[in-house]
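With one protein chain held back, the other chains of the complex are shown just where they sit.
And then chain A:
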Amino acid sequence: MEALLEILKELHPEVDFETCDTLIDDKILDSFDIVTIISEINTEYDVAIPAEEIIPENFNSAEALYDLIERLQDED
């Protein structure tokens, strides 16, 4: 989780990613952020997020993203 928060904070230092659960709803992340996050997660966790998981629900909070990473790791 720490590494993920690092990735997110690099993009938007001003956001409290530990509590914010409206990253998409409040337009905090844009399409370039999404592309960056996916590629960072790939490097950090060795997890490739498939297109069907690139959906708002999975990107609205750091927690949701982390759940997704764990789920994808378990599937391996």
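Everything that follows uses one rule, which is that contacts are C-beta pairs under 8 Å (C-beta built on N, C-alpha and C of every residue); 3 or more make two chains touch, one makes a residue touch a chain; residues count from 1.
By our rule, contacts and distances are computed from a predicted model.
Asks: What does the UniProt entry say the missing chain is called, choosing from "Alpha/beta hydrolase", "PTS EIIB type-5 domain-containing protein", "Na(+)-translocating NADH-quinone reductase subunit A" or "Amino acid adenylation domain-containing protein"?
Replies: Missing chain, UniProt protein name: "Amino acid adenylation domain-containing protein".
Asks: Which listed residue, A:5, A:20, A:54 or A:72, touches the chain dropped from view?
Replies: Hidden-chain contact among the options goes to A:54.
Asks: Just the residue numbers, please: which parts of chain A touch the chain that's not shown?
Replies: 10-11, 24, 27, 29-32, 34-36, 38-40, 43, 49-52, 54-56, 59
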